[in-house]
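Apart from one protein chain that is not included, each protein chain of the complex appears where it belongs.
When the chains are written out, they are named A, B and C in that same order, and each has its own residue count from 1.
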Amino acid sequence: MEKLTMDNDGFEVAGVGFASRLILGTGGATSLDILEQALRVSGTELTTVSIRHFAAAGCGSVYELLARNSVRPLPNTAGCFTARDAILTAQLAREALETNWIKLEVIADEHTLLPDPIELFTAAEELVNDGFQVFAYTNDDPVMAMRLEQLGVAAVMPAGAPIGSGLGILNPHNISTITARASVPVILDAGVGTASDAAKAMELGCDAVLLASAVTRANNPPLMAAAMRDAVRAGRAARLAGRIVQRDLALASSPDSGMMQALIGDFS
Amino acid sequence: MEKLTMDNDGFEVAGVGFASRLILGTGGATSLDILEQALRVSGTELTTVSIRHFAAAGCGSVYELLARNSVRPLPNTAGCFTARDAILTAQLAREALETNWIKLEVIADEHTLLPDPIELFTAAEELVNDGFQVFAYTNDDPVMAMRLEQLGVAAVMPAGAPIGSGLGILNPHNISTITARASVPVILDAGVGTASDAAKAMELGCDAVLLASAVTRANNPPLMAAAMRDAVRAGRAARLAGRIVQRDLALASSPDSGMMQALIGDFS
Amino acid sequence: MEKLTMDNDGFEVAGVGFASRLILGTGGATSLDILEQALRVSGTELTTVSIRHFAAAGCGSVYELLARNSVRPLPNTAGCFTARDAILTAQLAREALETNWIKLEVIADEHTLLPDPIELFTAAEELVNDGFQVFAYTNDDPVMAMRLEQLGVAAVMPAGAPIGSGLGILNPHNISTITARASVPVILDAGVGTASDAAKAMELGCDAVLLASAVTRANNPPLMAAAMRDAVRAGRAARLAGRIVQRDLALASSPDSGMMQALIGDFS
Partner (left out) sequence: MEKLTMDNDGFEVAGVGFASRLILGTGGATSLDILEQALRVSGTELTTVSIRHFAAAGCGSVYELLARNSVRPLPNTAGCFTARDAILTAQLAREALETNWIKLEVIADEHTLLPDPIELFTAAEELVNDGFQVFAYTNDDPVMAMRLEQLGVAAVMPAGAPIGSGLGILNPHNISTITARASVPVILDAGVGTASDAAKAMELGCDAVLLASAVTRANNPPLMAAAMRDAVRAGRAARLAGRIVQRDLALASSPDSGMMQALIGDFS
């Protein structure tokens, strides 16, 4: 029984270690004050921010908020529909924020916000070659995840369900196939609606969970941030602890057929 | 935003308050030492123990273990197949442990360990009339839960799945119907296999979760106990925080269509 | 390969054989004409009718409709909340329709229409002793099904989901446990919303499926009746045909790794 605590159980991505496996996005927040409360409660050390808004209209205050809470900003290419657009946005982010980290989102349409695999692949290839650490927001296809990893992305970020849907993990089989085969960190991105979804993502072997609207649009964002913090820890611990096998036929867990028979010899 | 922390969020059953909503059973433990570690980590304040074994063969050491960790024992009638048997066992427990609390289990067979609703109902009625605080282990039928409540039980404890199966909550619809209608505490009992199951139970409105083999038979019981502790907290907080509604069509959570439009007025 | 066709695959209940395993209820029909069309298309040979309405207010036309289509009426005790009420209603049905068959429904409340297991058990016991062939509408608890069978009911009729909910089979595990252990026919009753639900019931081992609102309240009841007729046949055939095992890892079904290797020796 080598590991009783989770104290040193961080994860590393692009060469940087993080103690928290919860990544809280800023999308959907209705006030900076509540966002800041939620971020603090969540313990997150990395958060996504839209570079387009930074560039366009002064979301500097968000960056100040992150800075004073020691949260690393991960610029994203939200709002880009083509590889070209996303690449330009990533380059803009690199200059503006002096980081080569980019969460690469290339979406197919404004309605579903689903990632476009073809544009994503093209953009990822070019950005990797251009020296970026690419965090690729992708569908949950295990082959796509593998192809992105082969390109050299820093992390694959499969969607559990459409952004903002709160539908949870629609295809756990795919997520567990991805995590079983990946050598880079797998970060579940999009779909989480409640705490058990986040726990489940970790149980399926994800290295971290990214979520935004599940917290920012909850009735009580800071309390939901606490829920997600605990859920991610719980799911991670359950993964490491080695869960019991599922059985179709009931197996007694009462002392009658379990412990006591074993113990009677020792303790009677 | 009245409630930011979970500090005072305990629950009360049979007139006694508990800070922890996780109830860890002792069944399936392979050593008293590991059981004690798991209990400590879990933060549980109430645990089930088999009165039959106590009476029969000296599981006194389990009671000592509970006493030194300030965990209240909840004697159960595990191993009873008839109302008569369960009633006698409950009376024995009352004398031996000087408590009128009893977890009432009347099982149909040794193979599935499913509760027998007819025997359960008969036994519950008599025990309530005899002054017991009855914690009734029942199927997940909302009508059965209601009938037990009308008898005057202290808590209804619906099974999520067969004992020891680790199948989770097979019928969330039933559990949420029970919690929506119950006036007494609802404690999910049996079926939990991993952390997300426990979180889900709380999200469905349960007041507490009872589990045993999910922890005692995990590869690393104390670590799984930590997972369950956090999962129960997470699920409870998520319930209170008011989760987002599930949507079939994606709704943007990126700043593009959410926060920033709202914020630009403030920050541009 | 003994059985290639389904031609002789009827089922028997209470000593009477039926070629069709689909039992179409009359509840929810909006006109007698459409109901008759749906019944004809469905091929059903047995249908439930409310004795209360017959007695009260002249639903004689429904019985004429059934008679001219050679559909056997199965009177039910819909609307009864207590064992006493249900017993009286069953006796009334026996006199009025000259049959000792009764579908025993004892519901807990008008809102959910869920069966009350305690009242059901009491009524079933008395009706069996009084010479009735009892078709017991029950929850999906495997122990309850077994207890009813031990009383001597003609068939157990577990609910897949609440009446009229269209939620399908909320707990397939329970239904398959019931069918694996039952010696009397198991008829899935309530919950079916669409064709795949009915097919699934048969795949889980049910002997027949009873549904009403899924057909009577569909946009096109006769077409949905055809769908249900085919679905029940499909599910039954699939059960008999022996489905492939589910596998987590993909197994090739293309000729590459399957047939052709085997065949090349024979056919090249």
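Definition applied: a contact is a pair of C-beta atoms (placed from the backbone, for glycine too) under 8 Å apart; a residue touches a chain by one contact, two chains touch by 3 or more.
What you see is a predicted model, and the numbers here were worked out from it, not measured in a lab.
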Which displayed chains does the hidden chain touch? A, C
From the list A:G10, A:P117, A:G152 or A:G242, which touches the chain that is not on show? A:P117
Specify the residue from the set A:Q37, A:T77, A:Q133 or A:N174 that touches the hidden chain. A:N174
Footprint left on chain C by the chain that the document does not show: 1, 3-6, 25-32, 34-35, 37, 41, 49-50, 52-53, 57-62, 76, 78-79, 105, 110-114, 162-167, 190, 193-200, 203, 212-214, 216-224, 226-231, 233-238, 240-260, 262-264, 266-268
Residue numbers in chain A that touch the chain omitted from display: 108, 112, 114-118, 121, 139-144, 146-147, 161, 167, 170-171, 173-174, 177
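Everything below uses one rule, namely that only the chains that are shown with their structure count from here on.
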Just say which it is for the chain contacts: an open line, a closed ring, a star, complete, or other. line
If you average all the Cα positions, which chain's own average lands nearest? B
Give, as an integer number of Å, the spacing between the C-alpha centres of chain C and chain B. 34
Any idea how many Å lie between the Cα centroids of chain A and chain C? 45
For chain A, which residues are shared contacts with two or more other chains? 248
